[in-house]
Every structure is written in C-alpha cells, then in structure tokens.
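Pasting a structure below so you can have a look.
Here the complex is missing one protein chain, while the rest keep their positions.
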C-alpha cells in the first residue's frame, strides 16, 4: 500500500522511571498497541535509564502487552539511575539508542525522569515524555494517572476505620503519602469524610487539632479521624524533625513518623485513646482504577502518535477533557501545591 | 458580628429527581454542611417534586447527614413526578415553597428534573440546579458524579469475565447501561480492555463483529469480550426492535435485550460458544468512588454558596478542574454523545 | 541423605477440567511448590484430558507458578473432552502417561472430571482428585474453593442494587448460577439480605412471591430484592421450560431465563416496577477470596503429599477444619442439595 512508500517504520524505545504507580503498564500497553497500528516496533528498557546504559532490552510485541491493563507496578522495572551522574552517561545513552536504531524514546516518569529527558533532548535525544506520579503534584498537567487509584485506596481505608472509631470513641490517625504536597491527604480526606486533614502546605497547630477533637466530643461525636500527609509539620515544633537514616526512591532523605508524633501528642494533651494506621507502600499498588486506566491509555496512545510524528522534547498532558502536548522545557523542578480552593472545601467538614 | 446584621438566615430546600446514582447523598451532605456554615437551614423534600406538592418534608440537620458520604442511592427518595403534568402544579410548588419560607431550592437531577427546574425558575422559583446522571451524557458539564462509580463497577465485571473467557474460549457479551449514548460502554470498555464496544452513536454491523472475533482466533486469541450499550443497534436490522411493555424511570419505552440478540447472532454466524451478562440496576448502586464523592461534595458546596448568594436559575458544572455556574436556560433537551476522539482510542484496541 | 536412597523423584502430571473457578491457579501453584520440596517435577496438560490425548504439555517449574495466587481462571485451560467418548481413549491416556513417565496424575475438576478420573483409576491410572466447583454442590467435601468467591461477588451485587431498589420502590430480580442446586442463591441471599430466595430444590409459587412483596409494601417497604437460582422453577408452571439451543460446559442443555420470567409475572400480577440483573459468567471470575486461596492451597499441598505417597484413587476433601482423603469410588453422580437448615435461616428474613 502507498503508505509503506511514504515512510520507513520506526523503532520506538520506552522506559519507566522513579516510583512505580498503578497505570504504568497500561501506558506501556497503549504505546505498543498504537505503535503497531503505525507499523512501528517498540522495545522496552529495563530499570529506567539503566536499561539503555546497559542495553538491557525487553521486547514488547502484541502478546507481551496483553493482559497488562489491570496489572500494578511496571513490567519494565524502575530505578534511580541518572545518566548525568555517570561519566559519559548522556553520550552513552545517545550512542546506544543510535546503535539500536531507536528513533524515538518514550520516557514515563515523575519530575526527576522528565528533567533528565529534557536535558537529553537538548543533547539531541528524540524523547517524548509521559508524566506519572501518585502524588498528583506534577506541574503542567491537570492530573497524573496513579493518583485516582491512590485516593481510592486511602478512601477505602478511611471508610474502614470509621466504624471502629465510632464504636470505641477513638481518635484514629491515618498517615498517607505526600512528602511535599497534600493532594492525596486532601482528596482522600474529603472523600472519606475526615474530621481534620494535615498537609505539608499548611503547618498545623497541635493545639488547634486538640481543640477540634474536643469540640466534636462536646457535640456528641466521641471519635475523630485525622488524615495526615507524611510531610505535614506542626507549627509549635518547627525544629521538629523525624530522624531517619533511610532515603526514598528519589534519593531524598525520607521523612515520616508524623502519624505517631501526632498520636502521642493528642493522647498527652486530650487523654483520648488514639490509634495510628501507616499506609506506606500499599498506596502505590493494586490494579489501577477505571479512571487511571483510561487516562494512562490516552497518554500512551498520544505518546505513540507524537513518536510517529516526531514531536520530540514534549510531554503529554491532561488539560480539562483533552490530552495535549506541552514542552518539556517548560517543566521546572518544583512540585504543584494543593489547590487552596479544594482545601477550603475540606475545611468545611472539619470538626 | 456585623455579618448577622446584613442578612437574615435562609431556609433552603433540596430535592433529588430522576434515576438515583452514587453521590447524591454526598451532595445532600455537602449542601447541608456548607449551609450550616452560613447559618442557613436545609429541609429535604421526599420523592422529588412530589415532596413539595405534598409538603412531604425531611428535616436535614448536621446529624441527619453524618455517615452519608459512602451511602448509595438517595435518602430523600426519587420519583418521576412532573409538576407541569398536574393541574395548578407549578403554582402549587411556588405556593408551598412560600408557605414553608423556602428562599432557595436546590434541585438535584438529570435532564428531566433540570428542565422542570428551569421552567419553574421562569415562573419565579429561586432554583439552583445540580446535574447528576451515571450516563455522563448531560450537556454543559465535563462530568457528572455517578459516572465514575458506574464505570468502575462495569470495569470490574469485565476484569472478572476475562479469566473465564480465556479459560474456555468463549465470547462474552456484557450489556451495560446507555440507552441513548455509549459513555459507560466506551469508558469501561477501554478500561476493561474490551475487544469490541458497541454504542448507540454508531450502528454496528454484526458481520464486522464476527469478522473481528474470527481475526482474533486466527492470531490465537480464542476468546473475545464485547461490551454493548443497551441502546446499541445493528445496521443490518435497522427495523430490529426489542419488543417490551416496560417503561423506564424517565417514562420512556424501555429498550434492551440487545445483548441476547448479539449473542444469538454470533453463535449462529461463527459457531463460537457465547455467554451474556446483563448488568442492569447494579450499575446505579454501591458506594460512590473517591472521585465521585469529591465531585459531588464540590457540587454541593458550590450550590450552597449560590443559594446563599441568590444566584438562581443556574446550575453547577465541572469545567476542567473548576466548578463553575452555567445558566439553566442554556440546557437543551438533548444528550451529549460520546467524544469521538475517545471512541477512536477504544478502536485502537479492537480485535 | 538416606531419603534419596529410598526413592527416585517422580514426574507428576496435572490437568484442570470442567467450568473454571477462582482458585484453580492457586491449586496448581500449591501442587508445584510442594512437589518441588519433595524433589518431584510437575508438568501440566492443556485443556483437561485433551492435553494427555494430544500430549499437549505445559511445563510447570517454580517461575511458571509465581504470581499465580490471585489470578482467576486456569492457566492450563479447560475443555469438555471425555476420553471415554474417544475410541481407545482410556488406553491412550494410560499409554501417553507411561510414555511421559508420569507416575501420578492430579485431576482438578467437578463431578464430570472426577468420575472420569475414578474410571481411569480402575484401569490403573495413578490419579489423585481435587474437587472444584463454584456451586458447592459436590458430595464428600464440606466446601469447594470458588464458592466463597462466587458468593462474595453476588453479595456485592445485592448490596449494590439495594440502594436503587430503596430509592425507586422497585422489585429487583437477581438471577444467579445454580442449575441444579441453590447454594449460591441461598448463601449470597442470606449475606445480601435478600427478601426472597428461589432455588431448584424448592419449586416456588409465583403467587406466594407476590404475596410476600405486597406484605412488604404494607409495612412500608416499597422495594424487594429477590435472588433466583437459574434452575429455580415455579410450581404453577411445571410444564414451563425456557427454550434454548445452547448447551453448557457440561454438555447439558442450558436452562435459564427464569429471572425475566419472574420479573414479567410480578409486573403482571402486582403492577410493581421490576428490574432484572443476570450475572452470568462474571460469577466464575475474579481474584479468589482469601478463604478460597487458602482452601485451594491446602488442597494442592495435600494432593502433592498424596502423589508423593502414592495414595491414588482418592480425592482431597475439607471436613470441618481438616483436609482429609476420600475414595473417588465413593463419589456418585449426584449433586449435594442445599442444607435445609441453612435455607430455613434464610426464610427467617423473607418478607
């Protein structure tokens, strides 16, 4: 058919970096399926940039991506490898892509991976970015897939503790992900009907929290559910740091333990029995929600279109109902704080 | 405080009409909670407009709405009552609202209820609309709550039948809601990885469906999952009507049975064993998803703001990330068809 | 170690027959894992007895069964092949097993597969049986895995329709699996709080059903939820047969459609709006519940022990808390009807 005349088929590479989240496999599936429609071939690289540096390849044909839609995590694996921290790293990336005849590279990741992608693009790497993070704090897109699944998981947990809290007159603290922003805490807190939500964007007063709990008791509500993002910090203790020798998957020093701190303070100041649930990694897992599957699929199909068209140096983005393209160079290394209008809605239901 | 000087507190009425969907109770809760912040009082009317005509009131204080967030259905009940079909109906509505000192009326419903609300507004009724439908085919808003829960339910069903289909080389038809539009079929079909999606907007060819199934067999996929909206219709049988004496909750003649029709045709034409799942009312039920809870809450809070401000003759609407106000008079009695770009994405995965 | 002296390692074959159900893959995983502990090797046969007749083998090492626990269906596939319907069928089975050095064969299936296993055992086949059916109507064992998952699915559906039924004053019929017995209908009906449960073991009177619905209306319950096993039959219409040219996976003529019949009768006799949900194949699917995963694992481990010991001609069985061995020859081709004491408990909540 004439089509075949007008073009040579492309080899498209794909990698997944940073923390995993539900929907990555759905993205991989979508990129592969749409690329096959174009007659292109897709190869995966294992463990993010590491896979290119070591030419560690995962062939991705139609069968390789069947049955992937509902699978959590990423079949390609992930890692913290940053080629710019390796001698000749960027050059090796470009060299290996050339040697493998990879004409377009789809990079799925959070800010770290996408910033690397942009810097490689400036050096001539034909990259297309797909944003992902369960934290929803990535700029330039209304939503990232993974977030909806995370808030569904957390909301279900809040639903579960509600009956216990109510039956036993307890205060229950749920510590959720959100080191720098309170998107998960705020969304899931609203959805779960939390009585108080603590987020990194707004240092809280432990005394105000106790006042709120007492006020609830006065109106006959002898239980309270408090959702705290792991990055939430108390005003009174601005010198308060949770010591830890653990570093997170982004190489940052890991904070945490705020849930236990709040629980101890509340018991000390109010005498009310308090319990803590620390969700940790379960928030990243599970089958993606229908919303995330569709968003991830739309992102993947769009990225395959861009790879076909040669629209490099850009990333896909959700704006309203539409999937659009934005320049990777517009990305700045700064997370997107919680929409204050949304937090104000949450506050309507405090206490 | 000066505030108290400038205004008298309001009595706000609320009713829920048309088919129920997950999130209505979350809306009621939000309207009540935000109104309490304003010092306003909320009363519910039972079974839609019927409750005003019969002064059937449901008092809604803080306790009445606690524990409502996750509850499906509507505590106010619903009905098909249309005051314009009653003699003196509209006048009685206005008279009773005056007698009950209701200064603002929040009407939660689909097109039917909102059109009635608009016509009453033209007669001087201080109405604020909140759109709701699981079908997502309501104009003037990007999304309606209930839809996300419905597609989650349907997607889970598709996931479930997948393993049986695969183990037994079966064709499985899943008949889902969508009398006039294919939103649920398309979204859930993409999310569930359906091999074919049939919607009212695109009359289908049963022969093409069979071709697709055979093509899958040729590449070793001995099973197929087909999602069909109840309103989907075959080209070849454009005279084909499923006879029924049942009318739906909107008073329309109820179509249906397309799932069984397709199954019989496929078995007749291909000889492949075929099974049918007809989801019916379960698609309206269950606890709302986190997404729907937050959307419903934002709608309810916004409606309470509008009732406070006296922004009547309008309805709340989701546009991108924002909750805005649109004129009820801009509503036309016409459903919003599936976004064709979205259906094209679904087609990428057909066969 | 002396152990090695006393024996040569065995090759163990495994096949899965009849309708699939959640937990089969967990059984396969358990047989393989425990056999590896014994130093035995396991090979799978594809599509039940067909796999032995055609020497269609699926190698099952440790990696092949990792990540299988939560997977519905059966990775080995299933079929209705009955070797006794093939000329030289049984002889071929024994011949091929000898040629493949298979010293023990684990047959996972319902009554049909297990009866075949028994007849082959009489001809010298070293078979160990594992009972499975979502219908829970298999004799000689308290429970079969798959059943708990099926009733969980159906119960969730009943929960979902509850809110709609209540909000709209509807009668909702849920047609569930159970061609010959009402185990699923009775268990899920009790768990979902059904107002009436119709099962094959007890022909029902449509008039009594309508009486019950009217009685509920009299006490202000304007909705009713009726769970009907597909094999339930009305007294009044003892000549009533639902015509169908479809045969089920057991080769029996498939009954069905009772849900629609009841709905039409109720609307005709009471005038109450009625809706139907026909669950169909979704009841077989999905990830197994924790209960089914543990039961399937215990069955699989026990079967591996029996294969190691050479305890042939027997099947595993749950008795109280214990997994025991029973003779396949004690199986009779007769399903186990619903425990009448259990149905009486369900009746306490009727009307």
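Should a chain be cited, it is by its letter among A, B and C, assigned in written order, with residues numbered from 1 in that chain.
By our rule, a residue touches a chain if its C-beta (ideal position, glycine included) is under 8 Å from a C-beta of that chain, and two chains touch if they have at least 3 such contacts.
Just so it is clear, the structure is predicted and the values come from calculations on it, not from any experiment.
With touch defined as in the header, list the contact partners of the absent chain among those displayed.
Checking the complete complex, the chain left out touches A, C.
Sort through C:115, C:190, C:210 or C:227 and give me the one touching the missing partner chain.
In the complete complex, the chain left out is touched by residue C:190.
Based on the whole complex, identify which of C:81, C:133 or C:152 touches the chain you can't see.
C:152
Sort through C:10, C:33 or C:80 and give me the one touching the missing partner chain.
Only one of C:10, C:33 or C:80 touches the chain omitted from view, namely C:33.
Provide the residue numbers of subunit C that touch the chain removed from this figure.
30, 33-34, 37, 62, 66-67, 69-70, 142, 148, 151-152, 154-155, 159, 162, 187-188, 190-193, 219, 221, 287, 289-291, 293-294, 297-298, 301, 319-321, 339, 342, 345, 348-349
Which subunit A residues touch the hidden chain?
Residues 19-20, 22, 71-74, 77-78, 153, 156-157, 159-170, 172, 246, 249, 267, 273, 275-282, 284-286 of subunit A touch the chain that is not shown.
Following the convention adopted for this analysis, only the chains that are shown with their structure count from here on.
In contact with subunit B and with subunit C at once: which chains are those? Just list them.
Per touch definition, common to subunit B and subunit C: zero chains.
Measuring between mean CA coordinates, which chain is farthest from subunit B?
Relative to subunit B, the chain with the farthest C-alpha centre is C.
Please state the rotation angle, between 0 and 180 degrees and to the nearest 5, that superposes the Cα atoms of subunit A on subunit B.
180
Taking each chain's centre as the mean of its CA atoms, how far is subunit A from subunit B in angstrom?
Computed from C-alpha means, the inter-chain centre distance equals 30 Å.
Cα centroid separation between subunit A and subunit C, in whole Å?
Averaging C-alpha atoms per chain gives centres 40 Å apart.
Please set out, as single numbers or ranges, the residues of subunit B touching at least two other chains.
In subunit B, the residues touching two or more other chains are 159, 162.
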